[in-house]
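A protein chain is absent from this complex, but the other protein chains hold their places.
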Amino acid sequence: MAILQVRGVSKRFGGLQALNDVNLSVEEGHVHAIIGPNGAGKSTLLNCFVGKLDPDTGTVMFDGKSLLGIKPYEINQIGVSRVFQTPEIFADLTLLENVLIPSFAKRDGGFKVNWWPRVDRERVVRDHAESVLEEIGLYDKRDEVAGSLSRGDKRRLEMAMCLSQDPKLLLLDEPTAGMSRADTNATIDLLKRVGEARGITKIVIEHDMHVVFSLADKISVLAQGTVIAENTPELIKGDPRVQEAYLGGPQE
Amino acid sequence: MSDSKFTVGRRGVIKGGAALGAGLAAPTFFSRGAFADDHSYLNEPKGDTVTLGFNVPQTGAYADEGADELRAYKLAVKHLNGEGDGGMMNTFKPSMLKGNGILGKKVEYVTGDTQTKSDAARASAKRMIEKDGAVMITGGSSSGVAIAVQSLCQEAGVIFMAGLTHSNDTTGKDKRANGFRHFFNGYMSAAALAPVLKNSYGTDRNAYHLTADYTWGWTQEESIAASTEEMGWNTVKKVRTPLGAGDFSQYITPVLESGADTLVLNHYGKDMVNSLTQAVQFGLRDKQVNGKDFTIIVPLYSRLMAQGAGENVKGIFGSTNWHWSLSDEGSQAFVKSFGQEYGFPPSQAAHTCYVQTLLYANACEMAGTFAPCGVIDALEDFEFDGLGNGKTLYRGADHQCFKDVLVVKGKENPSSQFDILEVVEVTPAAQVTYSPDHSMFAGGELGSCNNGA
Amino acid sequence: MKLISQPGPKTDFSMLLLFTIVVLTMPIWLAPIGAGYPDLVQKFAIYGLFATGFNILFGLTGYLSFGHAAFLGVGSYTAVWSFKLLGMNPVPAVLLAIVTSAIFALLIGYISLRRTGIYFSILTLAFAQMCYQLAYSVLTPITNGETGLRVLQSDPRILDGVITSQTEDGGPLITNFFGIDMTKTWETNIFGIDVQLNAGFYFCAFFLILGSYIAMRIFRSPFGMMLRGVKTNQNRMNYTGVNTRPYTLAAFVISGAYAGLAGALLCVTDPLAGAERMFWTASGEVVLMVILGGAGTLMGPMLGAGIIKYFENILSAFNKSTLEGMLGFLPENMLDGTISVLSLFVGEGWHLTLGLLFMVVVIFLPGGLVEGAKSILLKLTGGGSKKSASAQAAE
Partner (left out) sequence: MDALILQMMNGLDKGAAYALIALGLTLIFGTLGVVNFAHGALFMMGAFCAVVMQKILTLSVKVKDESITFFDAYKEVPYLETWYGETGSIIIDWAVPLSILLTIPVMMLVGYIMERGLIQYFYKRPHAEQILVTFGLAIVIQELIKSMFGANPIPTPAPEMFSGTAPIGSWFGLSENIVYPWWRIIYLIFSLTIIGMCFAFLRFTTFGMVVRAGMNDRETVGLLGINIEKRFTIVFALAAVVAGLAGAMYTPILSPDYHMGMDFLVLSFVVVVVGGMGSLPGAVAAGFLLGILQSAASMTEVKEIIPGIDQIIIYLVAVVILLARPRGLFGLKGVMED
C-alpha cells in the first residue's frame, strides 16, 4: 500500500518551473530514493512534503491525509520526520536532551505547558530516549553538549532524534553528504538496521549512487522538475533515459 | 496554559498564602512585648546627635541643581552647629537657634539620590528613615518627587521640608500635615507676573501656551491663563508637549500663524532651555504680530537652567523664588557665607533648602522636641523675617509659605557670568496670597500629624 | 570534552532549602553591609522576583524583551486600584495584578512574538513606551500621571470594613494582611547586630521563594526543556512537531505575570504607582540585572538585581563624611587623596561605578557572574573546561 501519494505536483518560482507535474508513490516499509542532477527539484519536492512549501497545483497525501496547507509541526505530529542536509540539532543542549525533546513532542503533542514534572522523573520517556541513543551508538556521550560533536556524530544524533519519534515516514536529505567512505558505510548499515527493525518508510535524497543502490527498494529519477523514471534499482541502472538525463549518456 | 496542572498550581499559591499568613500572624501576639517600641515617635534621637536626610537629585537632568541644594544643606548644618559665620542665623527672627545644634544635639546628615524619579526618591527617603534614623527629610527638585516623598513622610511619620517644587498641588490637593513648602507655586507666579505683564505689554494680548504635559505644567498653565485672562488677555491655544521632547519645532511653528502675539512657555529645566532657544530661533522674539512686538514669557525661571539658554533669555519675563542679587540683610548674609564657602552665588534652590533647614531647626527649638506633631504645631502659622523674602508666614491651613515673589527679566548686559537675571519687581506677599479653599488648591486633605510611633 | 548534567532532585531540594534560609535571614546578614533595612530587602526580593520571571523568557527562550517594565507598571496600577476599590488587603491586589498583567502580556506577546530577534525587542519596547507615555499624560485619570496613583481616604475600599477594623477614618492607609500592617517592623538584636524584621519583606520573600520554586520547576520540566530548544534551534523545533509560538507566548505570559506580581508587591510595601516605572530604562534595568547575574541560570538574575539595587541605594548615599568614617584607619596624609579618588565612584558618581562594573563583568566573566564564578571555580579546582555552555541551566 502506498503511504505517500504525490499527484500532479507543480511549483513555479518566478520564471523557473521547479516542479512539473510530479507523480510519486511510496510503498509502506520501502526505502524510496529520489535521485537526479543538481537543480532537478529534489529539495523543492521534499519541502512540499514537510510543509515548508505548498505546491501551486497537485496533491500530496500521506496515510490518507493531505499534507498541503498545514504547518511543519503538524506534519511531524502525524508521523513525518526529517533529517536535514546540514544537521539541525540543539547545539547548546546535551545529546540526551536532544533526543528527549522530540520524544516529549511525540508524547505531549504540539503544545503543552508541562511545567510541573521534572525531566529526570519522566522515567518512560527517558528510558526511551536512552535506548534510542544506545541503538544509534551515542549513549556514552549522552551528557555531552551536542555542538561539540563531530559532523558524522551530529548527523547520527539527528537521526536518533527522528527515530525517537517512531515516525511512519522518514525523510533523509543527503544523509551521507560530506562523509568519509567509512562513515558512509556505517550510516548505510545504521539505516538498514533501524529501518528493518521498525519498518519505517524512508525517502532518501542522495547523490552517492553507492548509498542509493545499497539502500533503495525503489528509485525515482527527477530531471528538470519531472519524474522521468520510477523503478527498482536494477532496472533503473539499465534505463537509458536515466543514464542520459542523469549520468550524461550510457555508462561504461 | 489551559493545562490543568497550571490551575492546580495557582490554587496552591492561594493556599500557601493563607498558611503563611497564619504563620506570620502568630508571633505578633507575643512580639509586641518582646520588641516593644520604647520610642515616643519615630527615630527619636537618643544620643547627642540628630540626623537629617538630604534627598536631592544627583544623577539625571537636575543633577547640578541637586548639587547646589546639597551645598546649601551642608552650609546650613555648619551654621546650625555653630561653625562658620552663621549666615542667615544672624538675621532670622524670631529665632531660637543658638548655634549648638538642634535642642543641644549636634546635627548630622545623610544624603541620597532621587534621580528625579518618584520611586528612586521614595526608596532613598525610606533608606534615610529606616536605616539612618533621619527625623526629617528634605530636598528634591521636581513636584512629582516632592509629592511622592511628602506622602511617604506622612505615612512613615517624619517631617518633610520640600525643596524646589512649584506645582500648586504640593500644598493643594496633595498637601500633607507632615509636609511643608517654602518655595512659591504656579498661582503665585501668575499673581506676581500679571501686573508686571500688564504694565509692559498692556491688556490686549493673545497668548499661546506651550505646556509640559504633566501635573506641574498643567497647574502652572491654569494659573497663568487665569490671571492673564483676568486682566483682559485672550488665550489663543494651550498645547501640551511631551516631557523631554528635545526638539519642539513641531509645536513652535503653529504659533507663527496662530495670530498669537505672546508665547507662554510652561516648561522647566531642559525643556525650558530647548523650547526657549528654539522659539527664539524661529524668530519669535523679533516678530511683529497685530502691530505689537511678539513676546515670550517663561513663568518659572531658574538661574542655573537659564544659563543653558544663553543669550536667548534676554528681555524675557519670568518669576523666581529668590535671587542672589537681593539686597536685604538676610539674602546678603546668605550670599556672603555661601559665596565664601563655594566661590559662587547660591541658586534659588539652594536658598530654599537652606531656609527650610533653618526653619525646621527653629521649629524644633520652639517645640522643645523633634516629634513631628510638636514641630508641625510650631511651624503652623509661624511668622518670621530675615530669610530673604521679607515678612513670611507659614500658613497652617495648607503648610505653604506666603512671602514676596520676585518678577525677573533676562538681563540685557550682564556684568558677570552669574548676572543673568535682573529683578524688576518684588511683588508683596499680600498680592500673591490666596485663600486655602481657592479652586486651584481645593480637594486635598491635610490630615492629621503623624509621629510614626 | 564537555560534560553537563542537570542536578538531581536532591540537589535541587537542598539548594531550595538553602535559598529559603538565605532569603529569610536577609535582614540579618545584610545588616552589617548596611543593606538590611526593610525597604532595601523588600526591593531585593521584589526585583529578584522580577528578574527571575524575566529570565524564564530571556534565559530559556532567548527572546529579549525590552518592554517588561510595562507589565511591572500594569501590576502596580492594578494593585493600587485594588487598594482603592477593594481595600488595603494585599491578597486581592496581588491576584488581580497577576491576572491583569498576564492578560496584557498575552496581548502584547501575541503581537510581538510574530517577529524574532531585534524586531521582537523593538516591538516590545514600542509597546512599553506607548504605555509609559500615555500613563504619564493622557491616561492621567486612571494613572494620576506624574504624581503617581495613591490610595485616598475618600476611596470606597469596600472590603476594608468587612475584614478588618484597622482603617478608621483619618488613619494612615497602610496595606494590611489580615491584621498585619505591611509596614510593621520588629526591631531586635541578633548576635550584636541590630536587625529590622519587616512584615512587608516577609510577604515579598514568600513570593520570591515561591516564584523561585516555580522557576526551578519550569527549568527542570519538559516545558522548560522545550523553551531551551526554541532558544537553540527554532527551526528544528518546528520540524520536531513542536508548535513554538504558544511555547514562547506561554513563557512571555508567565514572565509578564511575574513582572505584574513584582509591580503589585512594590505597591504592597509602598502603595504608590508611578508611570516612570514603565519607562524604557526600567525595562533596560531588568535586562541588565539578568545579563549581569547570568541569563539562563537560576540564581544569577537575583544576584544581578541585588547588586544593581545595592549600588542604587547604598553606594549613591556615600558622601565625604561616610568615606571619612570608613577610612578612619588610614594615615592623615593618605586619607585626603584616597577620599578624593574614591568619591568619584560613590555618591553622585555611583553611575560610573555601575557602568564600570557592567564592563568588567562582561569582559572578564562571560555569561554573567554565576557562570563566571563557576568557571573560575573550575579553573581553581583544576577541572578545566574549554568551552562554556552559557545556555545551560546552572545550579
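Note that the chains take the letters A, B and C in the order they are written out, and that residue 1 is the start of every chain.
Basically, contacts are C-beta pairs under 8 Å (C-beta built on N, C-alpha and C of every residue); 3 or more make two chains touch, one makes a residue touch a chain.
Fair warning: this is a prediction, and the values are worked out from it, not measured in the lab.
J.: What shown chains come into contact with the chain that's not displayed?
T.: Looking at the entire complex, the absent chain's contacts are B, C.
J.: Out of B:Q281, B:Q431 or B:S448, which residue would touch the omitted chain in the full complex?
T.: In the full complex, the listed residue that touches the missing chain is B:Q281.
J.: Hey, which chain B residues sit against the chain that's not shown?
T.: 60-64, 67, 213, 237, 239, 242, 244, 246-247, 249-251, 253-254, 256-257, 270, 273-274, 277-278, 281-283, 286, 304-305, 307-312, 335-336, 338-340, 342-345, 414-419
J.: Which chain C residues would touch the chain omitted from the figure, given the whole complex?
T.: On the side of chain C, residues 58, 62, 64, 111, 114-119, 122-123, 125-127, 129-130, 133-134, 136-139, 280-281, 284, 287-288, 291-292, 295, 344, 349, 351-352, 354-359, 361-363, 366, 390 touch the unshown chain.
Simple rule for what comes next: only the chains that are shown with their structure count from here on.
J.: Using the mean of all protein Cα atoms as the middle point, what chain has its own Cα mean nearest that point?
T.: C
J.: Measuring between Cα centroids, what's the chain most distant from chain B?
T.: Greatest centre separation from chain B goes to chain A.
J.: Please report how many Å separate the Cα centroid of chain B from that of chain C, as a whole number.
T.: Centre separation, chain B to chain C: 32 Å.
J.: Just the number, please: Cα centre separation of chain A and chain C in whole Å.
T.: The computed centroid separation for chain A versus chain C comes out at 46 Å.
J.: Centre to centre, by mean C-alpha position, how many angstrom separate chain A and chain B?
T.: That gives a centre separation of 73 Å.
J.: Taking each residue of chain B in turn, which ones touch at least two of the other chains?
T.: In chain B, 1, 9 touch at least two other chains.
J.: Quick check: what residues of chain C touch more than one other chain, meaning two or more?
T.: In chain C, the residues touching two or more other chains are 214, 250.
J.: Quick one: which bits of chain A touch chain C in the complex? Just the residue numbers, please.
T.: 50, 71-74, 76-77, 81-82, 84, 88-94, 97, 100-102, 104-106, 108-122, 125, 143-145, 148, 161, 165
J.: Using the touch rule from the top, collect the residues of chain B that touch chain C in their complex.
T.: Contacts found on chain B: 1, 9, 13-14, 16-17, 20-21, 24-25, 28, 31, 34-35, 37, 58-59, 63, 66-67, 110-113, 117-120, 122-124, 126-127, 130-131, 143-144, 147-148, 151-152, 154-156, 169, 174, 213-216, 240, 242-243, 445, 447-448, 450.
J.: Under the stated contact criterion, what part of chain C meets chain A in this complex?
T.: My answer: residues 1-6, 8-9, 214, 217-218, 220-226, 228-229, 231-233, 235-244, 246-247, 250, 387, 389-392.
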